[in-house]
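Data first, discussion second: the structure below is written as C-alpha coordinates.
With one protein chain removed, the remaining protein chains of the complex are shown where they sit.
For clarity, chains are labelled A, B and C in written order, and residue numbers in each chain start from 1.
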Amino acid sequence: MKLHLTYFAILREQRGATEETVETDAPTARDLYDELKLRHRFSLPAERVRVAINGDFSDWSTELEDGQRVSFIPPVAGG
Amino acid sequence: MKLHLTYFAILREQRGATEETVETDAPTARDLYDELKLRHRFSLPAERVRVAINGDFSDWSTELEDGQRVSFIPPVAGG
Amino acid sequence: MLFQIVHVPIDPSLLQRQLANEEAGACVTFEGWVRRHNDGHAVQALEYEAYEELANKEGLKILEEACEKFGILNVIAVHRVGLLRLGETAVWVSVTAAHRDAAFAGCRYVIDEIKARVPIWKKEHYESGSTEWINCAKP
Partner (left out) sequence: MLFQIVHVPIDPSLLQRQLANEEAGACVTFEGWVRRHNDGHAVQALEYEAYEELANKEGLKILEEACEKFGILNVIAVHRVGLLRLGETAVWVSVTAAHRDAAFAGCRYVIDEIKARVPIWKKEHYESGSTEWINCAKP
(Lines give C-alpha, C1' and ligand atoms only; values in the text may rest on other atoms or scores of the structure.)
Protein backbone atom coordinates (compact mmCIF):
# COMPACT_ATOMS: atom_id res chain seq x y z
CA MET A 1 0.00 0.00 0.00
CA LYS A 2 0.91 3.66 -0.39
CA LEU A 3 1.16 6.00 2.63
CA HIS A 4 1.76 9.74 2.82
CA LEU A 5 4.24 10.61 5.54
CA THR A 6 5.05 13.98 7.10
CA TYR A 7 8.03 14.60 9.35
CA PHE A 8 8.56 17.22 12.03
CA ALA A 9 11.45 18.61 14.02
CA ILE A 10 14.27 16.15 14.73
CA LEU A 11 12.69 13.45 12.54
CA ARG A 12 12.37 15.89 9.64
CA GLU A 13 16.05 16.74 9.96
CA GLN A 14 17.14 13.12 10.28
CA ARG A 15 14.98 12.15 7.28
CA GLY A 16 16.12 15.21 5.34
CA ALA A 17 12.57 15.77 4.07
CA THR A 18 9.28 17.28 5.21
CA GLU A 19 7.13 14.69 3.46
CA GLU A 20 7.26 11.66 1.22
CA THR A 21 5.03 8.94 -0.13
CA VAL A 22 6.16 5.37 0.63
CA GLU A 23 5.22 1.88 -0.52
CA THR A 24 5.15 -0.49 2.41
CA ASP A 25 3.80 -3.81 3.68
CA ALA A 26 4.06 -2.77 7.35
CA PRO A 27 0.85 -4.03 8.99
CA THR A 28 0.81 -1.53 11.88
CA ALA A 29 2.04 1.99 12.61
CA ARG A 30 4.64 0.51 14.92
CA ASP A 31 5.99 -1.78 12.20
CA LEU A 32 6.20 1.20 9.84
CA TYR A 33 8.16 3.28 12.37
CA ASP A 34 10.57 0.40 13.00
CA GLU A 35 11.11 0.03 9.25
CA LEU A 36 11.76 3.75 8.75
CA LYS A 37 13.91 4.03 11.87
CA LEU A 38 16.23 1.38 10.47
CA ARG A 39 16.26 2.90 6.97
CA HIS A 40 16.86 6.51 8.09
CA ARG A 41 18.71 5.88 11.37
CA PHE A 42 16.19 7.79 13.49
CA SER A 43 17.65 8.33 16.94
CA LEU A 44 14.35 8.18 18.86
CA PRO A 45 13.06 4.79 20.05
CA ALA A 46 9.36 4.21 19.32
CA GLU A 47 8.68 4.43 23.06
CA ARG A 48 9.40 8.18 22.91
CA VAL A 49 7.44 8.83 19.73
CA ARG A 50 3.68 9.04 19.12
CA VAL A 51 1.85 8.43 15.87
CA ALA A 52 -0.92 10.43 14.21
CA ILE A 53 -3.05 9.02 11.39
CA ASN A 54 -5.05 11.35 9.15
CA GLY A 55 -4.49 14.24 11.57
CA ASP A 56 -5.46 12.50 14.84
CA PHE A 57 -3.39 10.83 17.53
CA SER A 58 -3.59 7.08 17.12
CA ASP A 59 -2.28 3.85 18.65
CA TRP A 60 0.90 2.12 17.53
CA SER A 61 -1.12 -1.05 17.06
CA THR A 62 -3.48 0.55 14.52
CA GLU A 63 -3.58 -1.38 11.24
CA LEU A 64 -2.54 0.81 8.35
CA GLU A 65 -4.69 1.30 5.27
CA ASP A 66 -3.78 2.40 1.78
CA GLY A 67 -3.74 6.16 1.23
CA GLN A 68 -3.52 7.20 4.89
CA ARG A 69 -1.57 10.24 6.09
CA VAL A 70 0.85 9.16 8.81
CA SER A 71 2.95 11.44 11.04
CA PHE A 72 5.41 10.56 13.75
CA ILE A 73 5.41 12.91 16.73
CA PRO A 74 8.75 13.35 18.54
CA PRO A 75 8.60 14.41 22.23
CA VAL A 76 6.84 17.78 22.27
CA ALA A 77 8.34 20.93 23.79
CA GLY A 78 5.90 23.82 23.43
CA GLY A 79 5.79 26.76 25.80
CA MET B 1 -3.12 65.25 75.02
CA LYS B 2 -3.90 66.17 71.43
CA LEU B 3 -4.19 63.52 68.70
CA HIS B 4 -4.64 63.88 64.94
CA LEU B 5 -7.18 61.38 63.62
CA THR B 6 -7.92 60.32 60.05
CA TYR B 7 -10.95 58.29 59.04
CA PHE B 8 -11.48 56.03 56.05
CA ALA B 9 -14.39 54.36 54.31
CA ILE B 10 -17.29 53.40 56.55
CA LEU B 11 -15.74 55.15 59.59
CA ARG B 12 -15.25 58.34 57.58
CA GLU B 13 -18.89 58.28 56.58
CA GLN B 14 -20.13 57.51 60.10
CA ARG B 15 -17.91 60.27 61.54
CA GLY B 16 -18.88 62.66 58.76
CA ALA B 17 -15.27 63.85 58.49
CA THR B 18 -11.98 62.82 56.92
CA GLU B 19 -9.84 64.10 59.79
CA GLU B 20 -10.02 65.90 63.10
CA THR B 21 -7.85 66.79 66.05
CA VAL B 22 -9.12 65.60 69.45
CA GLU B 23 -8.26 66.21 73.10
CA THR B 24 -8.36 62.96 75.03
CA ASP B 25 -7.17 61.20 78.17
CA ALA B 26 -7.51 57.73 76.63
CA PRO B 27 -4.40 55.80 77.75
CA THR B 28 -4.37 53.31 74.86
CA ALA B 29 -5.50 53.11 71.24
CA ARG B 30 -8.23 50.70 72.31
CA ASP B 31 -9.56 53.14 74.91
CA LEU B 32 -9.58 55.88 72.28
CA TYR B 33 -11.56 53.75 69.82
CA ASP B 34 -14.09 52.83 72.51
CA GLU B 35 -14.52 56.51 73.38
CA LEU B 36 -15.02 57.52 69.73
CA LYS B 37 -17.26 54.55 68.96
CA LEU B 38 -19.64 55.66 71.69
CA ARG B 39 -19.50 59.33 70.69
CA HIS B 40 -20.00 58.74 66.94
CA ARG B 41 -21.98 55.48 67.05
CA PHE B 42 -19.45 53.55 64.93
CA SER B 43 -21.02 50.24 63.87
CA LEU B 44 -17.79 48.21 63.87
CA PRO B 45 -16.64 46.53 67.10
CA ALA B 46 -12.96 47.04 67.87
CA GLU B 47 -12.40 43.34 67.16
CA ARG B 48 -12.97 44.02 63.46
CA VAL B 49 -10.88 47.19 63.31
CA ARG B 50 -7.11 47.70 63.31
CA VAL B 51 -5.20 50.77 64.41
CA ALA B 52 -2.31 52.58 62.76
CA ILE B 53 -0.15 55.10 64.60
CA ASN B 54 2.01 57.55 62.67
CA GLY B 55 1.45 55.60 59.46
CA ASP B 56 2.26 52.10 60.76
CA PHE B 57 0.05 49.27 61.97
CA SER B 58 0.15 49.17 65.75
CA ASP B 59 -1.32 47.24 68.69
CA TRP B 60 -4.53 48.21 70.45
CA SER B 61 -2.60 48.18 73.72
CA THR B 62 -0.09 50.82 72.56
CA GLU B 63 0.04 53.79 74.93
CA LEU B 64 -0.83 57.00 73.14
CA GLU B 65 1.45 60.04 73.14
CA ASP B 66 0.70 63.67 72.50
CA GLY B 67 0.80 64.73 68.85
CA GLN B 68 0.48 61.27 67.31
CA ARG B 69 -1.40 60.58 64.09
CA VAL B 70 -3.95 57.82 64.72
CA SER B 71 -6.05 56.02 62.09
CA PHE B 72 -8.61 53.29 62.49
CA ILE B 73 -8.64 50.66 59.75
CA PRO B 74 -12.01 49.04 58.98
CA PRO B 75 -11.96 45.55 57.40
CA VAL B 76 -10.08 45.92 54.11
CA ALA B 77 -11.50 44.90 50.73
CA GLY B 78 -8.95 45.59 48.02
CA GLY B 79 -8.79 43.66 44.79
CA MET C 1 9.73 45.90 42.42
CA LEU C 2 6.96 48.45 42.40
CA PHE C 3 3.74 48.93 44.37
CA GLN C 4 1.48 51.80 43.40
CA ILE C 5 -1.90 53.27 44.24
CA VAL C 6 -3.17 55.12 41.17
CA HIS C 7 -6.12 57.43 40.52
CA VAL C 8 -6.26 56.87 36.75
CA PRO C 9 -6.94 53.82 34.55
CA ILE C 10 -4.23 51.15 34.68
CA ASP C 11 -2.17 50.72 31.49
CA PRO C 12 -0.93 47.10 31.43
CA SER C 13 1.34 47.33 28.40
CA LEU C 14 3.22 50.28 29.85
CA LEU C 15 3.69 48.48 33.16
CA GLN C 16 4.64 45.13 31.71
CA ARG C 17 7.41 46.65 29.62
CA GLN C 18 9.20 47.43 32.90
CA LEU C 19 9.36 43.70 33.64
CA ALA C 20 11.33 42.77 30.51
CA ASN C 21 14.29 40.61 31.59
CA GLU C 22 16.38 38.17 29.57
CA GLU C 23 16.51 35.76 32.50
CA ALA C 24 12.71 35.56 32.72
CA GLY C 25 11.02 32.58 31.08
CA ALA C 26 7.60 33.08 32.67
CA CYS C 27 5.34 36.03 33.39
CA VAL C 28 2.05 35.56 35.26
CA THR C 29 -0.39 38.46 35.50
CA PHE C 30 -3.53 38.81 37.59
CA GLU C 31 -6.16 41.43 36.82
CA GLY C 32 -9.15 42.12 39.05
CA TRP C 33 -12.05 43.49 37.01
CA VAL C 34 -15.26 45.17 38.17
CA ARG C 35 -17.99 42.64 37.49
CA ARG C 36 -21.73 43.09 37.25
CA HIS C 37 -22.80 40.61 39.89
CA ASN C 38 -21.64 40.14 43.44
CA ASP C 39 -23.54 37.97 45.89
CA GLY C 40 -26.65 38.27 43.76
CA HIS C 41 -26.61 42.08 43.63
CA ALA C 42 -26.47 43.96 40.32
CA VAL C 43 -23.44 46.25 40.59
CA GLN C 44 -23.30 49.54 38.70
CA ALA C 45 -19.96 50.90 39.88
CA LEU C 46 -17.30 50.41 42.56
CA GLU C 47 -15.68 53.06 44.69
CA TYR C 48 -12.23 52.27 46.06
CA GLU C 49 -10.50 54.26 48.76
CA ALA C 50 -7.02 53.75 50.25
CA TYR C 51 -4.95 54.92 53.18
CA GLU C 52 -2.14 55.59 50.76
CA GLU C 53 0.79 56.08 53.14
CA LEU C 54 0.12 52.77 54.89
CA ALA C 55 -1.03 50.96 51.73
CA ASN C 56 2.27 51.74 50.02
CA LYS C 57 4.30 50.44 52.96
CA GLU C 58 2.25 47.28 53.38
CA GLY C 59 2.12 46.66 49.62
CA LEU C 60 5.89 46.88 49.27
CA LYS C 61 6.32 44.54 52.24
CA ILE C 62 4.15 41.96 50.46
CA LEU C 63 6.25 42.24 47.28
CA GLU C 64 9.44 41.75 49.29
CA GLU C 65 7.95 38.67 50.95
CA ALA C 66 7.01 37.25 47.53
CA CYS C 67 10.55 37.72 46.20
CA GLU C 68 12.01 36.00 49.23
CA LYS C 69 9.52 33.12 49.42
CA PHE C 70 9.35 32.20 45.73
CA GLY C 71 12.62 33.35 44.18
CA ILE C 72 10.85 35.43 41.57
CA LEU C 73 12.77 37.94 39.43
CA ASN C 74 10.48 40.95 39.66
CA VAL C 75 6.93 42.00 40.54
CA ILE C 76 4.75 45.03 39.94
CA ALA C 77 1.41 45.55 41.68
CA VAL C 78 -0.89 48.49 41.01
CA HIS C 79 -4.24 49.19 42.66
CA ARG C 80 -6.59 51.83 41.34
CA VAL C 81 -8.79 53.98 43.61
CA GLY C 82 -11.75 56.24 42.89
CA LEU C 83 -14.94 55.40 41.03
CA LEU C 84 -14.67 52.42 38.65
CA ARG C 85 -17.18 51.29 36.05
CA LEU C 86 -18.05 47.73 35.00
CA GLY C 87 -15.21 46.00 33.21
CA GLU C 88 -12.49 48.34 34.45
CA THR C 89 -9.34 46.98 36.09
CA ALA C 90 -9.15 47.58 39.84
CA VAL C 91 -5.89 45.73 40.50
CA TRP C 92 -3.02 44.50 38.32
CA VAL C 93 -0.26 42.17 39.57
CA SER C 94 2.47 40.84 37.30
CA VAL C 95 5.33 38.54 38.32
CA THR C 96 8.35 37.33 36.34
CA ALA C 97 10.49 34.30 37.13
CA ALA C 98 12.82 31.88 35.39
CA HIS C 99 10.09 29.20 35.49
CA ARG C 100 6.32 29.14 35.73
CA ASP C 101 5.99 27.47 39.15
CA ALA C 102 7.49 30.48 40.88
CA ALA C 103 5.64 33.00 38.72
CA PHE C 104 2.23 31.43 39.44
CA ALA C 105 2.91 31.01 43.17
CA GLY C 106 4.31 34.53 43.54
CA CYS C 107 1.42 36.16 41.68
CA ARG C 108 -1.16 34.27 43.72
CA TYR C 109 0.58 35.18 46.97
CA VAL C 110 0.70 38.88 46.14
CA ILE C 111 -2.99 39.23 45.22
CA ASP C 112 -4.10 37.16 48.23
CA GLU C 113 -2.05 39.27 50.63
CA ILE C 114 -3.11 42.56 49.04
CA LYS C 115 -6.74 41.59 49.56
CA ALA C 116 -6.11 40.53 53.14
CA ARG C 117 -3.74 43.20 54.42
CA VAL C 118 -3.52 46.40 52.39
CA PRO C 119 -5.74 49.26 53.69
CA ILE C 120 -7.98 49.61 50.65
CA TRP C 121 -11.77 49.70 50.90
CA LYS C 122 -14.49 49.00 48.37
CA LYS C 123 -18.00 50.42 48.27
CA GLU C 124 -20.41 48.78 45.87
CA HIS C 125 -23.00 50.94 44.13
CA TYR C 126 -25.99 48.84 43.13
CA GLU C 127 -28.45 49.38 40.30
CA SER C 128 -31.14 49.68 42.98
CA GLY C 129 -29.46 52.90 44.16
CA SER C 130 -28.22 51.48 47.48
CA THR C 131 -24.54 51.15 48.41
CA GLU C 132 -22.47 48.98 50.72
CA TRP C 133 -18.95 48.96 52.14
CA ILE C 134 -17.76 45.40 51.49
CA ASN C 135 -16.76 43.36 54.58
CA CYS C 136 -18.12 46.08 56.89
CA ALA C 137 -21.71 44.94 57.38
CA LYS C 138 -22.72 44.31 60.98
CA PRO C 139 -21.59 40.86 62.14
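Keep in mind that, in the parts below, a residue touches a chain if its C-beta (ideal position, glycine included) is under 8 Å from a C-beta of that chain, and two chains touch if they have at least 3 such contacts.
Predicted model only: the values in this text are computed from it and were never measured.
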Visible chains that the absent chain touches, using the contact criterion stated earlier: A, C
Full-complex contact with the absent chain, from C:86, C:116 or C:137: C:86
On chain C, residues whose C-beta touches the chain left out of the figure: 12-13, 16, 20-38, 86-87, 96, 98, 100, 103-104, 107-108, 111
Chain A residues that touch the omitted chain in the full complex: 6, 8-10, 12-13, 43-45, 48, 52, 55-57, 71, 73-79
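We take it that only the chains that are shown with their structure count from here on.
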Interchain centroid distance [CA atoms averaged], chain B/chain C, Å: 26
Geometric centre distance via CA averages, chain C-chain A, whole Å: 49
Geometric centre distance via CA averages, chain B-chain A, whole Å: 73
